[in-house]
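With one protein chain removed, the remaining protein chains of the complex are shown where they sit.
The chains carry the letters A, B, C, D and E, assigned in the order they are written, with residues numbered from 1 in each.
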Amino acid sequence: METPSAESLLSQTVSRLADESSYQQLFHSCRDEEALPSARVLQQIVDVCRAILFPGYYGNERINRQTIKYHIGVMVETLHKLLTKEIQAGICFSNQRRGIGPDVAVSLSEQFISHLPELRELLATDAEATYNGDPAAQNIGEVIFCYPGFRAICNYRIAHQLYLLKVPYIPRIITEQAHSETGIDIHPGAKIGHHFSIDHGTGTVIGETSVIGDYVRIFQGVSLAGAKLPPDENGNAIRGVARHPVIGNHVTIYSNSTLIGPIRVGDGATICGNVWLTHDVPAGETVHQYNAENENTII
Amino acid sequence: METPSAESLLSQTVSRLADESSYQQLFHSCRDEEALPSARVLQQIVDVCRAILFPGYYGNERINRQTIKYHIGVMVETLHKLLTKEIQAGICFSNQRRGIGPDVAVSLSEQFISHLPELRELLATDAEATYNGDPAAQNIGEVIFCYPGFRAICNYRIAHQLYLLKVPYIPRIITEQAHSETGIDIHPGAKIGHHFSIDHGTGTVIGETSVIGDYVRIFQGVSLAGAKLPPDENGNAIRGVARHPVIGNHVTIYSNSTLIGPIRVGDGATICGNVWLTHDVPAGETVHQYNAENENTII
Amino acid sequence: METPSAESLLSQTVSRLADESSYQQLFHSCRDEEALPSARVLQQIVDVCRAILFPGYYGNERINRQTIKYHIGVMVETLHKLLTKEIQAGICFSNQRRGIGPDVAVSLSEQFISHLPELRELLATDAEATYNGDPAAQNIGEVIFCYPGFRAICNYRIAHQLYLLKVPYIPRIITEQAHSETGIDIHPGAKIGHHFSIDHGTGTVIGETSVIGDYVRIFQGVSLAGAKLPPDENGNAIRGVARHPVIGNHVTIYSNSTLIGPIRVGDGATICGNVWLTHDVPAGETVHQYNAENENTII
Amino acid sequence: METPSAESLLSQTVSRLADESSYQQLFHSCRDEEALPSARVLQQIVDVCRAILFPGYYGNERINRQTIKYHIGVMVETLHKLLTKEIQAGICFSNQRRGIGPDVAVSLSEQFISHLPELRELLATDAEATYNGDPAAQNIGEVIFCYPGFRAICNYRIAHQLYLLKVPYIPRIITEQAHSETGIDIHPGAKIGHHFSIDHGTGTVIGETSVIGDYVRIFQGVSLAGAKLPPDENGNAIRGVARHPVIGNHVTIYSNSTLIGPIRVGDGATICGNVWLTHDVPAGETVHQYNAENENTII
Amino acid sequence: METPSAESLLSQTVSRLADESSYQQLFHSCRDEEALPSARVLQQIVDVCRAILFPGYYGNERINRQTIKYHIGVMVETLHKLLTKEIQAGICFSNQRRGIGPDVAVSLSEQFISHLPELRELLATDAEATYNGDPAAQNIGEVIFCYPGFRAICNYRIAHQLYLLKVPYIPRIITEQAHSETGIDIHPGAKIGHHFSIDHGTGTVIGETSVIGDYVRIFQGVSLAGAKLPPDENGNAIRGVARHPVIGNHVTIYSNSTLIGPIRVGDGATICGNVWLTHDVPAGETVHQYNAENENTII
Partner (left out) sequence: METPSAESLLSQTVSRLADESSYQQLFHSCRDEEALPSARVLQQIVDVCRAILFPGYYGNERINRQTIKYHIGVMVETLHKLLTKEIQAGICFSNQRRGIGPDVAVSLSEQFISHLPELRELLATDAEATYNGDPAAQNIGEVIFCYPGFRAICNYRIAHQLYLLKVPYIPRIITEQAHSETGIDIHPGAKIGHHFSIDHGTGTVIGETSVIGDYVRIFQGVSLAGAKLPPDENGNAIRGVARHPVIGNHVTIYSNSTLIGPIRVGDGATICGNVWLTHDVPAGETVHQYNAENENTII
């Protein structure tokens, strides 16, 4: 900011950028005492959940059978406090706050915590399925400690529980954090059964209204994508309608396949890699790139 | 470094590694007073840009209409200082420095800043297009705050502006940072119109000489890839020649498709997923995996 | 934790979570004086390796020909100390510790270090191949400093050397860190020749028993995937058997192709993008999506 | 926590420490939504005040005459936010909160800020006096930037302003921070005129009800101490009564002297070092160790 | 390191500094697996002790009567782990390690912890005495939270307990940390009764063999100093002999007084400020600067 002309160029730019007409659509005006959700705190929340769910693998590694109750007591209290604050921030950010007091966030946070034991049970089945499905895995500990697929499923299961409690925004941010770390993008609204595994997983997308059965195994680059819906009578996008695939039990989907629209894939079916699939698949069938041609393509 | 033999093994290794013949090709000799570009500072620069462009979403969340001018004034000054330093580092790193004084970096930094208002306008159209295209999005704020596709486009638009100013290296590092966070790899040299959106996006690649029109929507795993060029008469790779696709307006490209070479995709065309496309597509047409076979394949 | 009922809900949850039957499968009981491998320290180890291998690009950027021996001496000592500790942690975590004293970790760490000069030579060929293959690259320095493909190969070559020394876990964590940063997932067990390059790379997977020749070039979204093996007579997964592709020299594989099973791709072959390939490819041949149909498909 | 007996020793200790009868006098029970004052934030508050009061010496050193208004605008807003929160914490900690809403803290914070211009004027006189009094000082900048005496006076003047606004606790913590850094302990309740200077200062104490005129200069180890008061009729200490010395204008007090009780030292007097002084001193007089004997000693 | 001559000057200096004859007296050669005591960890240890002893004032401020047992359980475990490691480091540093296994450190750490309830009781009397003695104190919470005298006594009582357990070095480092923060230097070997208080305290020194009764109150700048002992027959300093003052109960010592040598100050005596005292004082007597002249002076 040295020569007069440079000074004036920068000053003009400041004026243009501070002009209300420039920023109005892209400005978030936070009411007093309201904070935006914090990516950093949400990461901490997921870390505390992991430390509670998988003691000794995450969090304090010296935890033992004598002291575990102290540690879980302190961590649950920490989780309660952090989560309550973020739930409030999410409610504020969604503009749904009218008439909603802080008690709601406290209660939602408690309800989430009360479901942690079930989350642990489900995740135990996912770890087992991942280990059984990957000849390269040495043991279940390795799965819990280093597998990105398992990590993404863990974030999803946490986020899905918050989604069921109708907490706004927070679930999405939690799955997006796993997305950034692992390349696996599971919408918190998807419904996924037990013994679920994702191998490698980079590029895998599971959309909002997907339904996945038990014992399903998915590889990298697989999309369970939404059909493009026609707009409503006013020309607006219709939101919340079922528009993603429904996958049965014991299904395997190989890398880079795209399943699009509310199609049904029957129990025990196999979808090979690089398939563009827009129609139903009967139970037990195998679909290859060269037999996947669709009469009833939706696009 | 305990037993004599271990000591001597390590000492020998140090000697081999410090031998000039070993490191000479992989050694960066920095002249005095010259620093390498800093990934950390470039991340800060992008963060400051976001805080200027989307006040209240990034940076100080308590900003309000009264104080916004103070905040933007201070942030623009900070940006100017940090960016000037990194531009100098980029010039140094590219060995283009001969005869280029620090004034050049100061001036390039100022020119970049003077384009921020236009960047904000463009990004507003991208946010709008992203929101309109995704039934899962709750509102524009969610897009700005949590969508990786929008985040990657934001880094790209910043980097592209620096690319136009012929700043070396820095643009590429900025888009690579988005690549690492989001899996979306947009070369700063690509030309992209307004109302651009990328959904999910992991694995998407947009190459250096790609040209993309307005209202284009792209999904995960899509590549706009460069044709492999024959070497020049001396056997060296030819650099800077147009070798990527040219995409018209209102085009949609579904997941995992590869468009390769300087092909043209006409306005309003749809490319379904998992397509390997090496030929032109007329306006309004839809290309599927089973009708994409290429007579004039370039590979 | 305010109203009595909430208190009791949380207390009950703590009790359920601290109940041994709930956590027993997901609990890591660390013996005294034993630590888990540390992701943070392993990141440091990779950073120190980079600083040793590419002086001036990573680590202290003011290193010069006079002081390089001091710097490498100090960095090798640091690497030795950090790596020894992590190797011990890996051995502990793998439960292979019975009868293995700390001297083993010291010795493995020294052996790894003694291979650094060869690693540097190999990586120099990879950097050269990357530069030659990408018309968008300005010079080799840019490749070393900003290319995610080169970064992933660097982590792989470090991890592969540790894998050859039979260090458990640590190699996998090192390649998973590159996976998270770059979306490129190379198993440390893969065998890869010199002059190897990966462009863009997000979603690329190279499985445990893959074998890759010299001068191979791979793009984003490519999978060298393992065939699904039948279980052994006891119904358990068979581990460690060759089940991934073998790729010859001078092969190129374009984006999003899946090569699955122990197939052989001959020297000089080209695999175009979006191909699902389950059979051998003769030397020099080009495979497209429309000529890839497999008689002998393995799935 | 290994052998059973050790376990049981530690468990017993936990039980004893968690027993209410053990901790009850030393336990701070914080009501919900109430935080303790934060030493870290109070340090930040003092740093922001310094950056506002002495632009360019503290805070952003690149501030210039064009940008100073942006910087001060942002810093005043930051100060307002941080100080409001700490004032609330102080009110909570003092148990004076009954019936006091958050508006009180907002208003007290604003009133403090509105006195910053006067604080700056006063501190300018102190810096000038310090410079004039010390032949070792090179210029006023050195005084502002490195003199512990000036630093302690700065904390005192900030704290005294808050004390006048009857903010509880916070003023004391601010002067104690200077005490820890500089060894100079000035109670925020003391009244001190302009052109005040302390040289070296370690061990200097200025008690709660001290009154100091203009142009006073004090050295290290000097105490303006309180007389010991008899308890009230119930045997409790009487608090808030004037019990410290009253010092006139242009007085100098040399190192390690103790002035105790509500004595009066007249204008222009000099107290040499190592004196124990418990009686009044007429204007202009010099007191040495050997002429300081007190008939009317108060202890 | 630019011009040849500068290079050679620096290189010569490196050689001189790395020459064994230069560093041999000032070199600490750490045996493998041995660490020096860590100032940072010792600070953490004191912080954890404070959080255990004064719940809600230090550590997690949201602790409540329901969760206190979890918190104390976790904190005691943390303290045990950190302290064991530092005790080992202290033993190593003192060269007393021959024949001392790690069990000794574990056991010393447990013994220290088992005395925490008594430490809490003693410190409660010190807090009460400090509050009662200072008319400027608002309540006991203020004493615990902000009084440097109380902080120094707390470090001393922790250190003294470790001193009684014959832990080398660690106690001294803990009291030196309080010395640095508060200017109060209490040797861990001193014996101090209950209801002890120090006001202001900067410059106060209490030597190794001092003995202090109950209800004693000391001000800033007071020294309980050791007599200079004649060397032993070999000319070496005699260590560990009683050479500091013995102070009775209910004694007050005002600022900047020096009490030197193994003198006795009787119960209820008062020592005024700035006194140089080298002889015994009978119970109940008051000593001033002008009546302190010593016949039997020891220096």
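In the analysis below, a contact is a pair of C-beta atoms (placed from the backbone, for glycine too) under 8 Å apart; a residue touches a chain by one contact, two chains touch by 3 or more.
Bear in mind the structure is a predicted one, so any value in this text is a computation, not a measurement.
For the chain left out of this panel, the touching residue among D:104, D:124 or D:242 is D:124.
Only one residue in the set D:37, D:148 or D:171 touches the chain that does not appear here, and it is D:148. For the chain missing from the display, the contacting residue among E:192, E:251 or E:275 is E:275, taking the whole complex into account. In the full complex, subunit C makes contact with the omitted chain through residues 62, 67, 69-71, 73-74, 77, 81. Remark: the residues of subunit D touching the chain excluded from display are 52-57, 61-62, 64-65, 68-69, 72-73, 76-77, 80, 106-107, 110, 113-114, 116-117, 120-121, 123-124, 127, 132-136, 138-142, 144-146, 148, 181-183, 200, 202-203, 219-221, 254-256, 270, 272-275, 286, 288-290. By the touch criterion stated above, the residues of subunit E touching the omitted chain are 1-2, 6, 9-10, 12-18, 20, 22-23, 25-30, 35-37, 93-95, 168-169, 172-173, 176, 179-180, 183, 185, 187, 189, 202-205, 207-208, 221, 223, 225-226, 229, 237-241, 243, 256-258, 260, 274-276, 289, 292-294, 297, 299.
Here, only the chains that are shown with their structure count from here on.
Centroids of subunit D and subunit E (each the mean of its C-alpha atoms) stand 25 Å apart. Separating the CA-averaged centres of subunit A and subunit D is a span of 52 Å.
For subunit E, the set of residues that touch two or more other chains comprises 62, 64, 67, 69, 73, 77.
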